[in-house]
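Okay, handing you the structure first.
Selected chains from the complex are presented in situ; the others are not included.
Note that the chains are named A and B in the order they appear, and that numbering of residues resets to 1 at the start of each chain.
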Amino acid sequence: MENTYRLIISCPDRVGIVARVSQFIAEQSGWLLEANYHSDAENNWFFMRNEIRASSLSVNLETFRQNFSVIADEFDMEWELIDSSEKRKVVILASHASHCIADLLHRWHSNELHCDIPCVISNHENLRSMVEWHGIPFLYVPVTPENKPEAHRKIMDLTAEYEADTVVLARYMQIVPPEFCRRYQGRMINIHHSFLPSFIGANPYQKAYERGVKLIGATSHYVTEQLDEGPIIEQDVIRVNHRHSKDDLVRLGKDVEKAVLARALRNHLEDRVLVHGNKTVVFD
Amino acid sequence: MENTYRLIISCPDRVGIVARVSQFIAEQSGWLLEANYHSDAENNWFFMRNEIRASSLSVNLETFRQNFSVIADEFDMEWELIDSSEKRKVVILASHASHCIADLLHRWHSNELHCDIPCVISNHENLRSMVEWHGIPFLYVPVTPENKPEAHRKIMDLTAEYEADTVVLARYMQIVPPEFCRRYQGRMINIHHSFLPSFIGANPYQKAYERGVKLIGATSHYVTEQLDEGPIIEQDVIRVNHRHSKDDLVRLGKDVEKAVLARALRNHLEDRVLVHGNKTVVFD
């Protein structure tokens, strides 16, 4: 994979933003491999993602950043310049369910996910061997009704120690404390096993079974302090029918969950997901 | 289309039902074109649909019915024997939106829906010409906040007068009174413009837009006294993204709504939908 710089911008919309930004990139002789723009008419907000071939640039990353900050100030931009060669550190929190984490680890192992996984943290021991086979440290932090605050304090310390850039809740099944949510705002990704906003909270497959829906789904979203209410990154569904028991829904849902989480994480890692308010722009 | 008799059964599950019923059919030399069975283990309930070539039977419908009633009593069955050559009378209630009714009328016109449509009733005049072009009476019954009870009384009288077997709410957009729901229990089909149970009630596309979902859907269900809570017959979804405005959701949703309603109605007309509690068995 070729090394690129990604220039990610969001700002109030007005005439001339694309011109100014692309003019700047051209002045540094930057070759655009991909460029995406979105103008949100309702909120008068502008979103932009430029992927620039690193080797084409006449300046280094630091100079590019300094030079661009003038434009950014002028247009009141929130912006980031990301070097694709610097792998994100993704810490995965898991519980006893294996399907999502097995899927993520295999994608990582086969170079489909461009990131480092410094450790996996779990409140169960059963996944240790699978994780360690991949050469990744497995950290066991039991969570009980009694020790919840301390356990999550421990987990937060570990994510800091392992310098997590992104936290993935791969069917972690515990409610994460507000402080943890805030620290990883826009960088903590959950997979919920329903097509949100249907069946918020616990036991969505049971609820789906009782309601008799004809499709079940999964939703990957950034975690916020409001349970299952954060910005949605990706969703998908699968068809079910009267022959499917509740256990069948759980089994069929696994395939949707892991696919949705993997797509969401991939887009996040490629800086394709821009959050605005409680919604996302996904440049995929 | 070949003439068939449909024997539809639901009853408590036990050993020997299929044997007894199929033995009976064979004794009348009935040729099974299609046979479907479902055993609901959780509720210990059994569902069966037999489609029998009419010309193969050695007895007429009435004799078949009389002879079968002995078995039905023995197994405590709810059952129906339906002659496929007798077309159902489907009265459509519409408002000003044209997409669902235009789709249904075209399917009917091109012999894809096996039913009669004795009339269309609407609280707006704008669809009159389209309906009348199909040779179907168009009945205008204005509904205002003031006259709602009388208007619905009028509509109930009309469905009775036109001998409606089934009532379809093709984006009718009015809440139907409880008495009307009860009279057409299991025979009044609505299309709701969301993937229920998400976005119950009014303005589902607006709510979907605000929540930032990545798929929008539609749900066809039997109408009950609880708004948008009746047994679901069919659902489907379509992918959307950040580029879609609320108006785009409305436009894209139309295609899902009309497809879902048409599939639900077709299955209903072929007696493929069996209701049990608040759920459906759909033998499609």
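Heads up, the rule we're going with is that a contact is a pair of C-beta atoms (placed from the backbone, for glycine too) under 8 Å apart; a residue touches a chain by one contact, two chains touch by 3 or more.
Remember, it's a predicted structure, so these values are computed and weren't measured experimentally.
Of the identical protein chains in this complex, 2 are displayed in place, while the full assembly in this structure file contains 4 copies of the same sequence.
Keep this in mind: only the chains that are shown with their structure count from here on.
Centres computed as Cα averages put subunit A at a distance of 41 Å from subunit B.
Residues 38, 40-42, 195-199, 211-215, 217, 231-237, 241-243, 245, 278-282 of subunit A are the ones touching subunit B in the complex.
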